[in-house]
Structures are given as structure tokens and as C-alpha cells.
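Encoded as C-alpha cells, here's the structure I'll be asking about.
Every protein chain but one is kept in place in this view of the complex.
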Amino acid sequence: MKKLIKTTSVLLVIFLLASLFYGCSKNDNVTSKSNSDESTTKQEASSTQQSNTNTNDSDKKLFGGLKLPIVDKPITLTYFVPNSYPTVLKTYNDIKMYQIQEKDTGIHIEFIHPPAGQETDQLNLLIASNDLPDIIETNPLTYPGGPEKLLQDNVAVEIQDLIDKYAPNFKNLFVRYPEVKKQISTDAGKMYCFPWLNFYDVQLVYMGHIIREDWLNNLSLEMPQTIDDWYNILTAFKERDPNGNGEKDEIPYIAIKYERLDPFCYAWGLTSDFYVENGNIKYGAIEPRFKDYLSTMRKWYSEGLIDPDYASTDSKQFDSKATSNIGGAFYGYSGGQIRTYMTLMEQNDPNYKLAGTRYPVLERGQKPPIGHRINMFYGGGSALITGSNKYVKETVHWLDYNYSPKGHMLCNYGIEGESYVMDNGYPRYTDNIAKTPNGFIDELTKYTRFVGNGPWENGKEAQIQYMAHPASIQAIENWSQTEKGHILPPITPTQEDSLRLNSIMNEINTYKSEMLNKFIMGQEPLDKYDDFVSTLRKMNIEKAIKIQQSALDRYNKR
Amino acid sequence: MIAFLKKQWSKNKYVYIMLIPVLLYYVLFCYVPMYGVTIAFKNFIPLKGILKSPWIGFQHFKSFFESYYFWRLIRNTLAINIYSLVIGFPAPIILALLLNEVRNTHYKRIVQTVSYLPHFVSIVIISGMILQFTSRNGLVNQSLSLFGLEKIPFMLRPEWFRTVFVFSGVWQNAGWNSIIYLAALSNISEEIYEASKIDGANRWRQVIYITIPGISSTIIILLILNIGSLMSVGFEKVILLYNPSIYETADVISSFVYRKGILEANFSYSAAVGLFNSIINFVLLMSSNYMSRKVSETSLW
Partner (left out) sequence: MKVKRTTGEIIFDIVNNIFLLFVIVITVYPFLYILFASLSDPLKILQDEKILFLPNGFNIAAYKAVFKNPNVILGFRNTLIYVVLGTTLNMILTMFGAYALSKKDLYGLKIFMVLIAFTMFFSGGLIPTYLLVKKIHFIDTIWAIIIPNAISTWNLIIMRTSFQSVPESIPESAKIDGANDLIILFKLVIPISIPVIAVIVLYYAVAHWNSWFNASIYLRDRNLYPIQLILREILILNNTDNMMMGTSALDTQPIGETIKYSTTIIATIPILTIYPFLQRYFVKGVMIGSLKE
């Protein structure tokens, strides 16, 4: 009993002492507003002062018309962005790229890094408590209500006029790629962010069919071009023991759930979801020729050419099947599958070879109608200037820096001589980055944020070197050879429409994914397909198509 | 009236003093923010805050009730939870009773310590293991074929999902949940057992007439609390285990709302669904509390 009192009192004392120690709240670290008190220079005043500074030819080449430094007296801006490398960096100010940028522009950045996985929650809390930082990096396309709502909510401000006047480098992109202007504007023509941009196939395409090239060689087979070729090859994988162990234990085609089986339907010129055909929005699952695709898949499944457990396979089981001489072909990433698996298996099984094949077609000689491709404007990594920002013009200048020639090299490659060298005009990463395992994460992140996304133009040579494995690069080349124009551009339904659309689609997606699995696995006879389509119509798929169509029409008019 | 209150105060002064910080906590951290519940009836605009966002009444609720899958989701949620209750509620009690019968203290402690370990393993890893065990070549099917039975692709058959879900829950949590019953068991005084032995009771009779009644209040309260979460199925485990081919039994309210949240983060909608669940849960709690009051001495109020 005495012991109990004693323990309790000791605990209480510790408690009180510790509270004193920790109770003093840390200094407010969101103090950017206090800095703004000291500089009372109006925007007009600073611009007249700037027009006399630093414009000579070499600067023009480096900075493309951007006048530096941006301000005479240093200012601080707050910048909300998740820290993607907390094991290497404590704050992004540790990255050389931002240090150099600060030196050149005179603007200091105070980063606000939410913990990994909590970016959306944190952002919503900041918005709800009216505590908006000056710059936010987020995906405006996934904001509830879309980019127009972002502007309406004053989370982002309109910047198209400011870009016109103060962002010469970014503006230049519209000359090189007119499509970009459409993608990053709202239907009303307003711009709201500085985006992460990709222009080259090696960046825009990164998924496709992958096949065990060594198995093809063992069986003296050629790369499949048509759907029939695939059928023959998969049957051969099943029957003719390509892994040479004397047992028919191969699973010809493996997949992580239906999504990785779905791309076969591209050969029929549609996707199972929304796609574009001659300016019209279509929904593949209700198109008549979709039934042909389903019956092909059903046949393949019934003959054991597709993993019988594909519908419940998770990524861990998939990794195992793909790397242990069981799986013959699958749909996957150029990096995460081809490069990763091949690098892994190099020591264990030098025969293991993966190759990416062209998307299959129905008739030999056709060009694949549809393949994986993302839009130039992906959405993620966009920098928004918020409604609390008191230095909008300076911020526009500051963000434009990334798109200038020097900024471009800085963001993608780092510092010449330290993280890359110019090899006959080709920026080549140093060996401790490119040739060391995890070099990109461990080393390059000290210089740039290239591994990740953010407000700059993604470098082509950077991406190629990041892909590293020649098989990955070759795969991307093969996968890129498709017709263009069928993938949905970043269209934005109106706020009301968007609510309606999402309600409809959640139910349709649920129903569709259930039924497609049933059709393919033989649990539902294919003559029920028409019932399936009419149920989809009852679930308002046509209303959904109309909503997307009007969004597309508005997009085309931007 | 004043005299009555004064008497209360003088009789139970310290009790009320003890109660003050507790009530303060509830008022400040539970009731002050309670206005947030209204988000379910509004079209939430982050910048306006909850209070100033526009009212839309029952629109979200309507949208949920009119969903094509509404009844299926309710059915699946309730089915999983009732099944869990029937199997998963007695399991820790039985485990505690069995442990209680073990005479070797060391063995008792070892079993008890080991049995709660799975509770600490994250659901992500547990789910990975479940999928592995139930796969076509996994442990379960290999055992089945040893006995000459046909292999079953458990995660592709809707009729098996609930069983896998419930029994894996027992596996993971029975040990941890038995701890509170063990504590309740240790409160039963040895003297009663001694006395009953003198009266000639064997172990079985001791269990029925002493042990179980001795922990009955704990059992009843926990039962009431568990009935009060009948509408809540944690979405994380469901999402990790399910796939579209078994949506028929596996898709519950929380997983459906989660998928909707991926399409569009709509606080108000998920708040409305959550509110609906909470109301049903609370009603269930009140009913079971009422019934318990009628048949036993134990109840929440």
C-alpha cells in the first residue's frame, strides 16, 4: 500500500516536472506573416526598381528573360509540400537546388512538410482553419469540385495575366506545345497552377505487356503481334514447359486483379472505361465489340492460359509468381517490373529476360489503336499560389525560374560537375548516382527533386537514365507505338456534374468489376451480356457519358 | 431544492470534485466540437468552415439510401458483425476459462503471453498472411489435400469470405481480448472456491456456479458495448482482403464509402453515412442496455 502511494507520488512529480519542461510551446514556426510586416514595398514599386537590374545576354540565355534577383529586400514565402525523402533530408532547404534558387532570386522559402501519407488531411485542415501557406503543391485535378472550385474557394488565385506578364519561360512552353495551354486552363480560360510537365514518350508511357523473352527463345517463338499470336504463345507456355523443369507448372499470363488483364481490350479499339472516339466520349463496357473481347478472355481463362487466381492475387503473390519461373507474361511498369525484376534476378538467374511487346492488334499489320499514355499535364506536383499570398507577382517570377534554361537543368540534373557532367551536350549523371544502387534516392536528392514531381518540366535525358535498364527503354519504345487521341484529356466536369458523376460511377464501377470477373471466370454465361449492358444503362451510364461529353466539348473550346 | 443539492454536496463532496475534471474533459473535447456533426447535412466548403457551409439537408443521406447497393451493404455489414459476435465474443471468454483451469502457473503465463501477440501485428501483414494461407497452394489447401479433400480458392468464393474474416479475427484478437476476462477472474476470491470444494463441488460445477457468475458483469457490459458497434466494420481489413469477385458478401458500408472517397474526397457524404451508422449503433446500445437492466443487475444506466 505504501508502495502504491509512493509510486503514485513519484509519477505525479515526474508528470509535473515534465509538463513544465515541455509545456512551454515551441516558438511559432509559421512566421512568414511577420516578415511581411517589414517589407511595405508595393508590387508596383518593386517592379520599377527591377527593370534596371541585371539584363545582359548571358543572363538571358540562363534565365530566359527572367530578371534576377526578384526582390531587393529578402522576403520569405511559406511552401506546403510533402517531403518525399525524410530519411535523407530534414527539409527541402537542404537541397542544393533550392539553395541556389534562393541565392539567385533573393526569396527565402520556409517549407511546411506534412508527414508521409497525411498530405490530404493536413492540407484540408490548413484550408479549414484559414491557415493557408503562400504556395501549395498538390494535385488540383483531384480537389473536390476540380480546379474551378479551387479558384472559387480562393485556395488558388488566377494567374493567366500574371503569367503573360511575368513568367517568360513558362509562357514559352505554350509556343513549343500549344496543347499544354488547354490542359492547364479551366474551361473559362483561367490558369491556376505551375504544373509538372512531361512531353516525351519515355515519360508519358510506362506501362504495357511484358513477356519472358527467354521463354520465347527457348520455344523458338516470335514476339506476339496479334491477339491470335498471344493465344498461341500462351498455349505454348502452358504446354511446352518453357522453364525447362520437366513439369507443366507454368502460369502463362498472371495479373494483379482484373485491372491488369483489362488492357487486352485495347486491341478492339476501346477501353472498358471512358475513352474518346472522333471527339465523342464512349464507354467501352457497353459497346457491342466489347463482348468479343470478353469471349476471348473467357476462352483463355477456361483453357488455363490466365492465372485461375488472378482475381484475388495481391502484389506480394504477384511478385512471387513473376520472379520464380512460374509467370510467363503480365501487364506492368517499365520501371517497377522490367527494371526492378531484371536487376534483381541478374545474379540469381542470368537467363531471366523480360521484354515489353507492342500492344496487340486484331489483324496483322494494324497499328495498335490504344495504349497506356498519361497526359502532359498529369496533375500531381502542381504548385498553386494561394489566396493568402501577399507577393503573388514575386511568386510567379520565382516559380517561373524552374522553367528557365538554368532552372531546368537545376531541377532535373543538379549542379554541373557535381551531380552531372555534359557529355557532348548530353547531361550525364555521375556514377555515384546512376551506377550505385539507390543512388538516385540517396545522392541525387541532395541536389534536386527530380525523383518525384513538382513544378518544372521533366527532363528527357534524366528520365532515360533513371529508367536505367535498356530493356525498360526498349519496352517504352514498343509501347509508344499506338494511335493517339483516344485517351481522355484532363477534362473538368462542373461542380454539380462532378458530384453526380462520382455517385453514378462508384456504383457502376462496383457492378462492372464484379460482372467482368464473373464473365471471364465462367460464372456467368455470356448470353447474359445484354442484361449486363441494360443494367449499366439503368444505373445511368448514359447520363455519365453526357456529363463527360459536355466537359470534353468545353475542353476543346478552351 | 437548494437544501437537497446542499445535502448532496456535503455527502459526496469529494466525489463531485473528482467528477469535475472528467466532465470538463467531455464538455471541452467532445461536446464543444460536436457542431461538426452538422457537416453531414451540409455541402462542406473548406474555406467557409463547417458553420458557414450551405445546408443541403438530407441530400447525402438520400443519395446513400437510394444507392443500388444499399441493402446489400447493410446486409453484409450486419452479417459480418453478427457472425463475429457469435463466434468472436465467446472465444476470449472460453480461452480465459480454459487458461484458468491450467494448474501450472508458468505454462499459464506463457500461453497467455503468446496468445496476444498477433494483436500487435499490423492488419496489413496479417491480411497478407491470410491471403497466402488461403491461396490455392497455401497452407489450408495443402492440409485439405492431405486429407484427400478438394482444394478451395477461398478468396474467390463469396460464401467463404465471412468465415475467413471472422475466424482470422479470432486468431488475431482472442488472446488480447481475453486479458480483461482474466483480470475479472482474478477478482473472484479463493475462499468461495474453497467453500464449494468442502460442499463437494467438482471443477465443472465450480465453473458453472462460481466462475461464470463471478465475471458475469464484465461479460454483460462488454456484450452491450459490442452490440453498440454492430454497424461498424473496419474498412481496412475488408479492403485488404476483398476483391471484386466476392463483393457479393465482402463489400460493406465502409469499403463502399472508401471507394467513393477515392473518386472524390467528399467529407459530407462520408460524415452522413457515418452518422447513419452511429445512430443505429446507439439505438442498438440503448436497447441492449434496456434489456440487460430488465434481466440482470448490470447495465450502463
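Labels A and B are assigned to the chains in the order they are written; within every chain, residues are numbered from 1.
Here, contacts are C-beta pairs under 8 Å (C-beta built on N, C-alpha and C of every residue); 3 or more make two chains touch, one makes a residue touch a chain.
Model, not experiment: these values are computed from the prediction.
Contact with the chain not shown here comes from a single listed residue; of B:Leu47, B:Ile152, B:Ile179 or B:Ile192, that residue is B:Ile179. The omitted chain makes contact with just one of the residues B:Asn12, B:Ser145 or B:Ser296: B:Asn12. Think of the hidden chain as still there; on subunit A it touches residues 1, 4-5, 8, 11-12, 14-15, 18-19, 22-23, 25-26, 29-30, 84-87, 90, 112-118, 121-122, 124-125, 128-129, 131, 196, 203, 206-207, 316-317, 319-320, 323-324, 333-337, 339-340, 343-344, 348, 378, 380-381, 437-438, 440-441, 451-453, 463, 466-467. What subunit B contributes to its contact with the hidden chain is residues 5, 8, 11-16, 18-19, 21-23, 25-26, 28-37, 39, 49-50, 95, 98-103, 105, 107-118, 120-122, 124-126, 129, 132, 135, 139, 171, 175, 179-180, 182-187, 189-190, 197, 202-203, 217-218, 221-222, 225, 228, 267, 271, 275, 278-279, 281-282, 285, 298, 300-301.
Please note the rule applied: only the chains that are shown with their structure count from here on.
Subunit B has its Cα centroid 38 Å from the Cα centroid of subunit A.
Against subunit A, the residues of subunit B that register as touching in their complex are 45-47, 49-50, 63, 67-69, 128, 131-132, 135-136, 153, 155-156, 243-248, 251, 256, 259-260, 263-267. Residues of subunit A touching subunit B in their complex: 120, 124, 127-128, 130, 142, 144, 153-155, 257-258, 308-309, 311-312, 314, 316-317, 498-499, 502-503, 505-507, 509-511, 513-514, 516-518, 521, 539.
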